[in-house]
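Here the complex is missing a single protein chain, while all its other protein chains stay put.
Should a chain be cited, it is by its letter among A and B, assigned in written order, with residues numbered from 1 in that chain.
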Amino acid sequence: MNSAVFEIGKFARLTLLWLCIIFGAVWGVSWSIGVLLPAVILSQSGESGRFWAQLLQALVPVVAVALFVPLNTCYMVLAERRLLALFTVRKGPNRVGPDGAFQTVADALKLLLKEEITPRGADLLMYTLAPVIFFAPSIIGVMPLLAAVSGNHPLFTPVNLPTGVFYILAVSSIPVVGVVMGGWASNNKYSLVGALRSAAQAISYEIPLLLSIITVCLLAGTLDFVQIADNQRGSLLNWNILGGGALTHLGIGSPWWSIAAALLLAACCILLFALYVICACAEVNRTPFDLPEAESELVSGFNTEYSGIKFAIFFLAEYTNLFIVSTFAAVMFLGGGHAPFPGLEDACISGLRGLLAAWFGACTPFQLGWLVNSLVNPATVSQVFWIIVKSYALVWFASLIRATLPRLRIDQLMDYSWKRLVPLALILLIAVTFLKELV
Amino acid sequence: MPNINDYLGALKLLQPEIFLVAAILFCALWDLFFPSLKRFTPIVCIFALLFAGAGLWGQFVIGSTTLFGGLFVVDKLTVLFGSLACAVGAIVVCMSTGYASRLGRNAGEFYMLLLVATLAVVFLAGTTDLIMLFVGLETLSLSCVLLSGALKSDRKSNEAALKYLVSTAATTATLLYGLSFLYGLTSSTYYGDIHNRMLELAHSPSLVVVFLLVLVLSAVGFKLSAVPFHMWAPDVFEGAPTPVTAFLSIGSKAGGLVVAIRLLSTALGPAAGDWSFIVGLLAIASMIFGNLIALAQPSFKRMLAYSSIAHVGYILIGLTSNSLNGLAAINFYVVVYGLMNLGAFAGAILFTNETGSDRIDDYAGLFRKRPWLALGISICLINLAGLPIPPAGFFAKAFVFWSGIEASSVLGWTLVAVALATSVPAIYYYMRVVIKMVAREPSDVVKQLGPGRHHLADPQWGPAAALCVCVAGIIAGSAAVNPIMNVAQEAASALQPTLLSRPGS
Partner (left out) sequence: MESLNLLTALAHVNVEQGFFYVLAAIAIPLAYGVVFDRNVIRSGFLLIGVFATIAGLFFLLQAQFLGLSQILIYGVGITLVIVIALMLTNARQETGMNPALPANVGLASFVSVLVFTTIYLSLRSAEDWPLKNESSLSLPPNIEMIGKHLMTYYALPFEFASILLLAALVGAVMLSKAEPASLANAGDEAEQAVDGTDRV
């Protein structure tokens, strides 16, 4: 018992370290490109530099994502290995760096230096293109989420789309093309079987996934991530997982059918969330739906033949997809960047503000105040904090599932989607539509 | 902005269609929940179709009403073709009951798809918008493809379905291409707006109008199986289950025809000079090729298939004239031709069910063994040939030819001349069958026929009933040429008010 607590403590320390590295680096770079450099350019060259300043600002989301993805993957792989070790009462990687904190960095280096092998008879063009197609959507696809997770920070507002939700869904359907392509081009029957399974699975589970998201959008009345997150401001009861505010309007005087509808709506939304989690697991090929790469039967499926940097790209994309799916759920269902209890958010912000004032209040002579304010905006920090907590909680939950559940068989997999999930999703769609009006 | 009362009013007018949708859902689910009561599906279908047809017919008295802001119109033309489609559907379902044993476990789905095809024709009859037109045509094509492939264990049926699918996909592409140009030129999908814009464009004639007309007409011609878009027809007609062939030869053609009438004479009316020439060419080619190739067919179904191509040629004469009389003649022709053709196919089913043969030579001497069957088939065939015994078929042809003469243009005269010339081989190949059945010695197949069975549990009752209905219809139609022609004329004159601009905008 004691050792488990000890291990959890170690894991928490490691997480803290890595999150500081990731978000410190990402925000530092974003800030220097998007705020510091433009300010310098504008002060030096005035109006003529405006174009370049804006160009730099427009580049911020791209740079931020490009930096975030590899760093985040390093942490996620490490966290997963440590968590799996924890769940199965083992030690996990603990040699490289303090407590094995840099194990995945070393792994990544090793992977990049490995020889790249192209199997004989492979279709070279497709073989090379497959990892790119698999990976590109996770970079492109995450963009509209940036505004919502950063509390609509001005640097990230331009990438917020009015059709953000639909955009992510469309883009996140692309990776399966890469899987099929890679599996076919490898000229290996295991790879091909993995690719075919993956395609069947992705297409089947995309339907209930889409339906569950559509239902949430119906509840929120918009496809815009920022608005969806804003609608859930307030408290836990306003989150979409509890019916998007249906419960808050209830009072003593409300009629019984209104109460019943609100409760039912909340129940439906909880079911929706479960539906989403299941389908999302299948979409990103996580256990118990990891048939496309089932190590024990298909020698890791579609990426059997890949090695070196191409394999690394597959690996990177897979974990990034998991993270995107978790963040997506955090924004869609779990209130985005808003705290679960009323007052908590304000307390966070004002506390932070006080802290900043105390630390940097004296530094104004060099006009540092403006820089600091733009560097650490209390409202943004609070939002990002809650998003981080929620997203990584979901990521860890996925690890827990991986450690717990066995893999499904392919026919069970298809049955489960078409005969259980799709009808459930349709029923929920209709139920939520009507209940929303009744509340 | 349209308000909710408009919708409720529109839905009230769409009741027959909604009823058909309910019947479709019923057919789709009935087999699943009550497999032991399977045999009631066709009966329910027939009643649903008759009910919906009667409901539609009840709307004949109301004038034209535009629904959904101009997307769909309920006028006399809609009603005529809609109820015709329902009647055809009912007769085809009736025929299929004699065929159900070959459909295996797919009978429920078969009836359901038949209802879908009928519904698609009903909607096509009233569409006044390109989007609705496209969705309707797609539904019709898709259900017809599936119906042609309903005999899964029969290779010819599979071939028919595949051929139909591939060629229908190609024509869908050309149609969509043409419609996109039409939309690009007129920036509207509503017929009325297109009409107004085409009027403006008529001042500066351009090749692009001809081009889009060719594209659109190729798709319509495909549905009508007019030469040169007929390549699919004979193989599909031969391979598909015979009731489906009957439906394809009249139900789906009625859908294509009503689309052609409405689209060409309202939306594209200002370009009539261009399209009537193209349609005229299609008509001439169809009459010549259809009739000449039909001459050489040894198979009864194939002969009917080619002759139906020829009939499309006759029908198109009426369309070319682009006059009230021409359109009325078309309406009359379609009603009468539908009955004759369905009757002939019902007879073919009866004969094939008993003998397993489809060769024309095998029909010889049928009169000795099955006098009533031979008589029914003979009446249908004589009418198809346009001979005046009883005179419905004759009048149909006469009206169409007259409208061609009335147009008093070179094109009209040429068309009628070709039609008269090609009627001669038509009379020959239809009468050949009749004479064989009546006069010749029985063929080997007919000799083996036992005495007829006459009880209701016989699977032959369905096609037999269909044949009786058709023959009765032909005789009644011959007695009531004037009332039918009045209806046809009223339906044709309904086309004019749809040219008003879009209501509510």
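Brief remarks on what is shown
Methods note: a contact is a pair of C-beta atoms (placed from the backbone, for glycine too) under 8 Å apart; a residue touches a chain by one contact, two chains touch by 3 or more.
As the structure is a prediction and not an experimental result, all values here were calculated from the model.
Per the touch definition above, the residue from B:149, B:234, B:326 or B:393 contacting the chain not shown is B:149. From the options B:129, B:238 or B:358, the residue with contact to the chain not on display is B:129.
Which of A:70, A:97, A:119 or A:154 touches the hidden chain is settled by the complete complex: it is A:154. For the chain missing from the display, the contacting residue among B:51, B:68 or B:461 is B:68, taking the whole complex into account.
The chain omitted from view is touched by exactly one of A:36, A:126, A:267 or A:376, namely A:126. The chain not displayed touches subunit B at residues 1-2, 7, 21, 24, 28, 38-39, 67-72, 100-102, 104-106, 109-110, 112-113, 116, 119-120, 123, 129, 131-132, 134-136, 138-139, 142-143, 145-146, 149-150, 152-153, 184-187, 201, 204, 206-211, 356.
Although one chain is not displayed, subunit A still touches it through residues 50-51, 54-55, 57-58, 123, 126, 154, 158, 161-163, 166-167, 169-171, 173-174, 176-177, 180-181, 184, 192, 196, 199-200, 203, 206, 223.
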